[in-house]
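Below: the structure, in structure tokens.
All protein chains but one are shown in place.
Up next, subunit A:
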């Protein structure tokens, strides 16, 4: 059982939906993003997705791209991101942390070394966008072996023929991408999402969380009501881009979390 499994078991027992939020590590600097990260659980965030910046984020829209650039220009490295997690863990040993990003920085560090360091720092799961099930031997299987959840994205193009393959080595939860497109693009529609979530839930016992295109408390509620939870990233990162004070960003996050939790 990972912190992710515990978290969803707890939510299920309470009959609550999950609220997951994404922030970019090191954006615009380590101190600010760590302060924001530390405030997320109190704002109602159940699972934290911590972005690992990469120079070539092919699945991300302009907002997350720029966040990654700001972080890299500020000197963010994979080590500093792991250090952030370790620092966060000093004050919070229950909120699950999922590191999200692209494969090359992990591959460059070495998969075994990365998994050991991430486990030691207190990371619970990984979302690596450019590792489909066809490449499971690269990181997914070693991660599962190391006791870390490997959370897979399912998308509108994942048909029934392909779904079992996508679910096969997935653990923790399934992340359903509500649109074909990049982060922060089109708006998610609960009516489109509901049958897709039902289709996935028919094939797995894992919680299904929906992300991409959610930016208001109302949408968070609408989406969470047809799934096991909702993810918001771009809308939060946008406020970091606008240099809003951490307290203001956390108030916005709380609104989203309340929306999802009211579902």
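The working rule: a residue touches a chain if its C-beta (ideal position, glycine included) is under 8 Å from a C-beta of that chain, and two chains touch if they have at least 3 such contacts; residues count from 1.
The working rule: contacts and distances are computed from a predicted model.
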Checklist entry - What is the protein name, per UniProt, of the chain that does not appear here: "Recombination protein RecR", "Rod shape-determining protein MreD", "Tryptophan synthase beta chain" or "biotin--[biotin carboxyl-carrier protein] ligase"? => result "Tryptophan synthase beta chain"
Checklist entry - Per the definition of touch given earlier, which of A:100, A:115, A:140 or A:154 contacts the omitted chain? => result A:154
Item to check | Residue, one of A:106, A:206, A:220 or A:250, that touches the chain absent here | outcome: A:106
Next on the checklist: By the contact criterion defined above, which parts of subunit A meet the unshown chain? Give residue numbers in ascending order.
Outcome noted: 54-62, 65, 69, 72, 77-79, 102-109, 129-135, 152-159, 162, 166, 177, 180-182, 185
